[in-house]
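What follows is a structure written as structure tokens; I'll ask about it next.
What you see is the complex with one protein chain gone and the rest in place.
Letters A and B mark the chains in the order given here, with residues in each chain numbered from 1 onward.
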């Protein structure tokens, strides 16, 4: 699967024409061929790098990052992906900018994009806002390009929004594919996306939503487990159900962590906030009701505390398939006795899966780079072959 | 005009020898040939980029940015220009630095410049300070170069000071040239640089000053309009008058917005603070008199509020030449009913000119790059031809 020639051949059979000059906002807007192509390109770029072959397809150009929330790994993954393809990162730090002084999204989007080949946005804090904002930016740069203001049409990459976290779920999926020796081996496998207790509140829903929205496409049995009251967005559940039906898999919901873990091949226990509470919070912020927000925060923490038994323990892990399910996490995790008193996962479980989890995270730069590559190269298979033939070394050899 | 060969030929006829290894601080320090060369190089770099030909003249090197005021578009324009020529941007963020701990300008200038090919400075807040600071830095790096501390002499680009905003006025002028089909079509055209009401206070004078200092060089009839008390620096008015006399144009002042708009071909309505008030503010800051500053701010806002009728309305626009004057703004604008209750311009006027204004802004990266290019390439025409011949692609082709 990691053979460059095979990856390119596979890519040649996939229709990626609609990815060209397009954005990557939600995985379920992409066809199966497009999803498969993203994995193929990610793996091919990795293979080139491991052979010290440069994948710079830009001699110059900017990758603009717009983070509305703190981030380490996604920021570095985006920077790595840009660097790998030859783009220089320029952060739009809203603190340093004049955006607050009355600029519209449309104007800002145009003003930063004169040399912008890619815009990566992370905006995951408010339900109903993040993805909508990305679409506003996408429309603005499309218009800017159509009107001739912009010499190129920058590609948007969703680095996490209120609905989906496609660079995470795609990296996670690429990790699963490699762990299981190929996508063809996933039919009938059980994956449990489950809520887990955390002493912090308000964690985004984009990870569980991204996971059920994507993992339901490969014939797996996807189980979403959470305590009552921790529902995710119904639209995304509908996506998962539809996907499962189409691929011969299944999508089930349960309020029992034990049921979800029972016989699972993959477990993904992670905290998130209830969708309804996040909607309320968004409204409260809209009204500037800080008292209401503080009250809500206390309620949510109290609500969380009712579910401290939702922890990924060794005991639960034993109930998975042969006791050896692949444990996954987007990191950082709340580890019981390590990063908090009581958390999402027992320390011994976490430690045992540390190496695979770091590998899981390591797919993200390549996934982001693949999304950009497919948006910028009209014939990605030919481009990859030409890069290999060019043979430019990443590190000087002599 | 956008033909590469013609641009290079034009450039060959212009003496740019004094631009080599020199700074760009005030447009009126540059000869007509140097101004014309800057437009020619900007257009040629754009033409190369539009044909996917790389204009990287640096394989490595730093473009140092020093912003003493928040900025989106100038920051991105500078970053874009550096990237286009192959320089990596390194921000001198005074918050992150030790400058406050007793370093002199001379020392800092040397310490940051060991690999610095360009330094871009924005320092527009205090009358009598910004441009003076730039000259201090320029002298320091010149000495550092002469003494052998610096391997190269970094070029300074004024990204806005208290006196001029040359990257803005030059981008604006390049826009006008393109809109009117050539600089030769501007003789006798009327351009109105007029004050406009804004609910904020203390906007820099560098834009109106930059505009009258530059636009008066092309045989146009330049009118500066503002309410009494909103005078700009007398030295710059003198520059405008002298320029106009030398090129067969005119420079006039009026306290009537209507008079300025009457028959105008170009209008540039924009708020600014009174020069005298800015001088007072600088003194108050010098003394650390915060009460005085707050009092001044209130007075200035009250003074502004007396002139809410200075708004660019559809009615006023109808009085311009054929009712079709080119509306310009450096952005962001205070749009009535959009970004503020009452502002510089009616929303319908602003909207109608949105596309040309975005194009106007789009010239800035190329203008900045041209200023750098002319400071670094001894024979810029030959360098451009060699870049075209080199044919290095900006985006990989295969």
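Criterion: contacts are C-beta pairs under 8 Å (C-beta built on N, C-alpha and C of every residue); 3 or more make two chains touch, one makes a residue touch a chain.
Bear in mind that the values here come from a model prediction, so they are computed numbers and not experimental data.
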Contact partner of the left-out chain, one of B:22, B:38, B:72 or B:108: B:108
Candidates B:30, B:153, B:376 or B:394 - the one touching the absent chain: B:376
Residue among A:27, A:60, A:77 or A:320 that touches the chain left out of view: A:77
Of A:182, A:234, A:288 or A:332, the residue in touch with the unshown chain: A:332
Missing-partner contacts on chain B, residue numbers: 56-62, 88, 90, 92, 95-99, 101-104, 107-108, 110-112, 114-115, 117, 144, 147-151, 376-377, 379, 382-383, 385-387
Footprint left on chain A by the chain that the document does not show: 46, 49-50, 54, 56, 67, 70-73, 75-77, 79-80, 83-84, 86, 88-89, 200, 331-335, 338-340, 355, 358-359, 361-362, 364-365, 392-396, 398
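We take it that only the chains that are shown with their structure count from here on.
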Approximate Å spacing (C-alpha centroids) for the pair chain A, chain B: 41
